[in-house]
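Right, I'll just put the structure down here and ask away after.
Heads up, one of the protein chains got dropped from this complex, but the rest are sitting where they should.
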Amino acid sequence: LHQIGELGWCEYQTTYYLYKQLLSSSFELFLGSEVMSKEARMGVPSAETDRSFFQKAKEAGVPDDFLEKVKGGLTGLVAVLDTKQEGPHFGFRFDIDALPIIEDDDSSHAPAKEGFSSQHRGTMHACAHDGHAAIGLGLACFVEENKDKLTGKYTFIFQPAEEGSRGAKAIVDKGWLDDVDYFLSGHIGVEDLAVGTISATTTQFLATTKLDVTFEGVSAHAGKKPHEGKNALLAAAEAALALQGITRHGDGTTRVNVGKLVSGSGRNIVAEQAFMEVETRGSTTDLNKYMVTEAIRKIKAAALSYDVTEKVDIVGEGIAVNSNKEWIEEVKAATEGSAFVSNVIDEAPIGASEDVAYMMKRVQDQGGLATYLLYGTPLQHGHHHKAFDFDERVLTVAVNVLMNVIAKKGCFR
Amino acid sequence: LHQIGELGWCEYQTTYYLYKQLLSSSFELFLGSEVMSKEARMGVPSAETDRSFFQKAKEAGVPDDFLEKVKGGLTGLVAVLDTKQEGPHFGFRFDIDALPIIEDDDSSHAPAKEGFSSQHRGTMHACAHDGHAAIGLGLACFVEENKDKLTGKYTFIFQPAEEGSRGAKAIVDKGWLDDVDYFLSGHIGVEDLAVGTISATTTQFLATTKLDVTFEGVSAHAGKKPHEGKNALLAAAEAALALQGITRHGDGTTRVNVGKLVSGSGRNIVAEQAFMEVETRGSTTDLNKYMVTEAIRKIKAAALSYDVTEKVDIVGEGIAVNSNKEWIEEVKAATEGSAFVSNVIDEAPIGASEDVAYMMKRVQDQGGLATYLLYGTPLQHGHHHKAFDFDERVLTVAVNVLMNVIAKKGCFR
Amino acid sequence: LHQIGELGWCEYQTTYYLYKQLLSSSFELFLGSEVMSKEARMGVPSAETDRSFFQKAKEAGVPDDFLEKVKGGLTGLVAVLDTKQEGPHFGFRFDIDALPIIEDDDSSHAPAKEGFSSQHRGTMHACAHDGHAAIGLGLACFVEENKDKLTGKYTFIFQPAEEGSRGAKAIVDKGWLDDVDYFLSGHIGVEDLAVGTISATTTQFLATTKLDVTFEGVSAHAGKKPHEGKNALLAAAEAALALQGITRHGDGTTRVNVGKLVSGSGRNIVAEQAFMEVETRGSTTDLNKYMVTEAIRKIKAAALSYDVTEKVDIVGEGIAVNSNKEWIEEVKAATEGSAFVSNVIDEAPIGASEDVAYMMKRVQDQGGLATYLLYGTPLQHGHHHKAFDFDERVLTVAVNVLMNVIAKKGCFR
Partner (left out) sequence: LHQIGELGWCEYQTTYYLYKQLLSSSFELFLGSEVMSKEARMGVPSAETDRSFFQKAKEAGVPDDFLEKVKGGLTGLVAVLDTKQEGPHFGFRFDIDALPIIEDDDSSHAPAKEGFSSQHRGTMHACAHDGHAAIGLGLACFVEENKDKLTGKYTFIFQPAEEGSRGAKAIVDKGWLDDVDYFLSGHIGVEDLAVGTISATTTQFLATTKLDVTFEGVSAHAGKKPHEGKNALLAAAEAALALQGITRHGDGTTRVNVGKLVSGSGRNIVAEQAFMEVETRGSTTDLNKYMVTEAIRKIKAAALSYDVTEKVDIVGEGIAVNSNKEWIEEVKAATEGSAFVSNVIDEAPIGASEDVAYMMKRVQDQGGLATYLLYGTPLQHGHHHKAFDFDERVLTVAVNVLMNVIAKKGCFR
């Protein structure tokens, strides 16, 4: 999975890999427009990016009939096993997309040393979603093997495009969470807990908005007629600095990042156009709203300063959510005595955004319970770092935790 | 020529086109490493850019044996006709490269309307170098036809990579200007004079330096650990604004432009790297030096501010030069009575950089005379504008002027 | 007290007012260098500012012999009543300085309407320290009246120069907190609780550093020789924006403010000098340290960018501290049944810096207990706003709370 890391909405090989693993099981598998509302997807990549990954999948031997179902960015997979025995409906979510990062090829980086680096240069699993997908497969294997002893229904969501908070909402809109009683998801490696330590829930989900910003100016010869230009590059530079300088809010955590800036065609031409990828975050939806309002005003001001026009597109959004206390307690109780889980802490801050929040909120709105776990593993390099790597023992721990939860909920006959 | 516009050092099709036109003439043709000192080239593009244009040339049917000679960015052509009759050595220079601009496809733009827009999307002759090359061919035709009546030697230099002041020096270093007695070059459309009006010389050549700037920082998760990042994107943005703000110099004209800025991999990642294309100019070499010194300090300061490292590469350089007065007078006298030239003004400012300055200086250093003409034509859109276009009658005017100069210098037997 | 608001280390009239009120009591009064270590004072104002307030005090009739003791910024007062009966040593701290704000003269602002606005234009009690001093006097009155029934020792510290975290450390260094068993201080109006609601303790004390920054450049004629100048004003402007843009820290709350910037002598002169008042804060001492490190680097970078020199002086520092839980419980218990206190909440965030933290830490280091209360009162305008005002009933509440604590600790015979 690490080797075939693909960007969000482009997980053709990854989805096929998961599909193949589950094909001979008792799980019913859903693909393409069965998985999601096509229209509710956010931040769908350019046709060019899509084509590139689609082509690679084709070249890698993913069959045409499979690709036909998922083409156009309808990646991801839902796998359902219904025991037909009365019992609760469990929902599990595993995110599967990678990041636009060039993987470290230094021999100190395990994938490089051991030869399983990303085969897609410029795309890398630097946020452990390959691990998440593997946990999903491991847990599915457990459910499959014990299906005769289990009650209730088991829905596994392998979600595309978590990065950028783009994918969850489209799946929620399709109704997959509507009758889930117990929802579990989680992340590897947050907060650098030791392997074997898990956090029964996560606090500090950050609400977030993702913005694409374009400035349009007028090009001109930079030597002869610089004054005839309207400089989109400088507008973007000024906006980037202004966004970074949005005043901290007294009521809680806020974030802003201009993660990408591309402008200009050549050194002796006043740049006509600039493009920026921006995100804001806040520890509450209101704080995030404050950041968005400030950001948009500052973008407009930068455009005014350079007499260029600006366009702001919202391409992703995430909400803030809290886990259910009673469910956390059950999760804790379930792991008691486990040989793999040495320590369960009550909560750990994630300090990031996770579009799983949309799923959790839908479950809670329907009367179900939801939590988001953290599986400890020490990290030498943080998430989204080009040399990100995790201790693979954490996969066993995670699968074990989820197995125990299923067992504890009395689902065995 | 407009349709096959190619970036500097990538003029494979253009060079071949010129080569073909002159192949059956009496001109001796020189290609590849005969034309230039390979090492003295500045601002050679990336292997990828080179490959792309090389491939297009191949696909367009440029023969392999020709491409073999010019591959690796050894584009451009020198054509020499030696009458073997005692007489002066004339040098003419025509620049042939295009710009990284997406051509306007609006029907108000003549090439779009008449169907001869650039076939290389993103590359465009927006500085009339296609016209310059055409003037060169026209003049070569005249010399060819009248070769029996001419004395002396005629060297035509079709120079690659003028944009960015990258190409002239490599040709000078090869010695082509070393024994030129009379040197002429020129530009279409500068200063918006009417068709038929020419300027016998140009003032205000700006000395220039072209800089590639790279900032290297550290990536990090923008939500969770923003403080662990070292933000190269913001360093570049701050540098861009600081460069724009370099204090005007009391002694004369200065310019600065950040024409390109590319940074970052994704919106939720602190950008690890940033790249900028920068140029400075000055009406004297000292003023340009002032700008470069200030620019480098400001780039260092921006790096310090964001705790990133910076690298500055000089990828192009142009000097300031003046035309020879006696030669200007002769040029003026030569065009007197021409049916095509209605008005000759003494001088017009170019207000830009032209690496022809290296050639003029070499000619002058060896005792020759040099000038740089401007051929008037009204422009609706300035040079380097996506809808740049010129009145084609200016080509006839220009060829006529140069013909008259040859005639006037008593070169006819 | 509101009318005679004075800046930190300049509280000549305020100190005299307090002194007069307590003169005929049984409290032993300490002034000048008895109160503080002169050398440990931070952020002592300019001689000119000091002289101005000193002169006003003189003109207002403060006697010369009193002024002699406190002159040179040795303001503030310690009042001690020792019952000579065995019992605990109570320490109370009330801060007494005002802020450099021009008070609102709109009739909607009570002091303006009722004619008790600040008589010192440009200086205003916009942080309720006048109220704090009044609470101190009220409590002292209670102690005085009940001195025969009390045991133990009562130290009242009326502290100068709290704003800017400048005054507490100098008093701590003099030893006044060294044998305090129970320490109480508090603030009016934080977090907009209703009158009658108090918070038994405060969380989120922010560690802070106060920096004075000076840039020195070179002046020049802005029209003729702008390039000969080294622009200190622009260095300061760039530093201000860069400081504002220091990256948020993933581990907690940070703050930065450039509250003052003064630069330049005239519009046609390149500014030779610039001065800035800056502060950083962090929810832990480490987070504040991060901010200071970043700030200093950015200040150096701005200096480098404009080729000027920079000087950074640390003129104030505050630490982070926590209240003692057992003491909070006792305070809560003490107010139970009070007619004035309708509601006691466990804790409220202050989200600000308070140099009382130095006092609390000293008390705790010596084995004593300390807390910092908040006295609720709705605020129409936040602290440090020119129309800041509070409901005066909060004074009664505050005195009552402190009285109850004294009573509850069994200090009555």
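Just so it is clear, A, B and C label the chains in written order, and each chain counts residues from 1 on its own.
By definition in this document, contacts are C-beta pairs under 8 Å (C-beta built on N, C-alpha and C of every residue); 3 or more make two chains touch, one makes a residue touch a chain.
Remember, it's a predicted structure, so these values are computed and weren't measured experimentally.
Trainee: Have a look at B:Thr83, B:Thr247, B:Asn268 or B:Thr377 and name the one touching the chain we're not showing.
Mentor: Answering carefully, the residue with contact to the hidden chain is B:Thr247.
Trainee: Thinking of the whole complex, not just what is shown, which of C:Gly72, C:Gly259 or C:Pro378 touches the missing chain?
Mentor: Per the contact definition at the top, the residue touching the missing chain is C:Gly259.
Trainee: Give the residue, chosen from C:His2, C:Arg281 or C:Lys332, that touches the chain omitted from the document.
Mentor: Only one of C:His2, C:Arg281 or C:Lys332 touches the chain omitted from view, namely C:Arg281.
Trainee: Residue by residue, what part of chain B touches the chain that was omitted?
Mentor: Chain B touches the chain not shown through residues 241, 244-245, 247-248, 250, 253-256, 351.
Trainee: Residues on chain C that touch the omitted chain in the whole complex?
Mentor: For chain C, the residues touching the absent chain are 99-102, 122, 127, 163-164, 190, 206, 208, 210, 218-226, 228, 231, 233-234, 236-238, 240-241, 244, 255, 257-272, 274, 277-279, 281, 350-353, 382-386.
Trainee: For review purposes, identify every residue of chain A that touches the missing chain, sorted by number.
Mentor: 223-229, 231, 234, 238, 242, 245, 247-251, 290, 297-298, 300-302, 304-305, 307
Keep this in mind: only the chains that are shown with their structure count from here on.
Trainee: Which chain is most central here if centres come from C-alpha coordinates alone?
Mentor: Chain A is the most central one.
Trainee: Farthest chain from chain B, going by mean C-alpha coordinates, please.
Mentor: With centres defined by C-alpha atoms, farthest from chain B sits C.
Trainee: Could you put a whole-Å number on the gap between the CA centroids of chain A and chain C?
Mentor: Computed from C-alpha means, the inter-chain centre distance equals 46 Å.
Trainee: Could you state the distance in Å from the CA-based centre of chain B to that of chain C?
Mentor: Each chain's C-alpha centroid was found; their separation is 65 Å.
Trainee: Could you check chain A for residues that touch two or more other chains and list them?
Mentor: In chain A, 241, 244, 255, 351 touch at least two other chains.
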